[in-house]
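Omission of a single protein chain aside, the complex is shown with its protein chains in their original locations.
Moving on to subunit A:
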Amino acid sequence: MKDSPAALSRRAVLGGSAALCAAPAIHASANAQTAPTGKTQMIATTLKVNGKDVRLTLDPRTTLLDALREHLHLTGTKKGCDHGQCGACTVIVEGRRINSCLTLALMHDGDDITTIEGLGTPDKMHPMQRAFVTHDGFQCGYCTPGQICSAVAVLDEIEAGIPSHVTEDLDKVAFSDAEVRERMSGNICRCAAYPNIVAAIRDVAEGEKA
């Protein structure tokens, strides 16, 4: 990841807008409404994004999604519905997948956040990224970063023995296509690449077992 051009440009971006805090402040004040006190409260926070500490000073309204996209310019994570209904904004926080649109960045002070950029790069893909390419697990690709982050976490959840709605015996959690379909229902794909998404996830699950 260190040598890829993507990482370089991201570092440049981080240097400009996050570490120095200048750009976020301008950005926030540009579209902020005035708080009841007459002034928008700005609060400093540190997030650990893809292994790196980044310091931001934010209008409390900033969702984790907007912090990632608009402040850190990590635009791999997508804004779909912005209401937790589509899953395009899925990221992994402290090892668990969540909708980054329905949480405030300030609520994650100190948290470890992994986005699609942190999973792998075009040169060094995560096995799940590679499997999505191999199986054509997308068409337009807009939902894909969320699908992949979700899929990585789904395999961990099954591994950890967390049951789902379709688990027959709550104490016997095992991989199956039905489990994948149920667990991935929070990620909508408008192109309906679902069969290929399931195939990609199955591939990685079988690879992990082998």
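A few comments on the model shown:
In this section, a residue touches a chain if its C-beta (ideal position, glycine included) is under 8 Å from a C-beta of that chain, and two chains touch if they have at least 3 such contacts; residues count from 1.
Here is the rule we use: contacts and distances are computed from a predicted model.
For the chain of the complex excluded from view, the name given in UniProt is "Xanthine dehydrogenase family protein subunit M" [choices: "4Fe-4S dicluster domain-containing protein", "propane 2-monooxygenase", "Xanthine dehydrogenase family protein subunit M" or "ABC-type Fe3+/spermidine/putrescine transport system ATPase subunit"]. Among the residues A:77, A:90 or A:196, only A:90 touches the chain that is left out of the figure.
The missing chain lies against subunit A, touching residues 32-37, 40-41, 43, 59-61, 63, 82-84, 87, 90, 96-99, 102-104, 106-107, 150, 153-154, 157, 160-165, 167, 170-171, 181-187.
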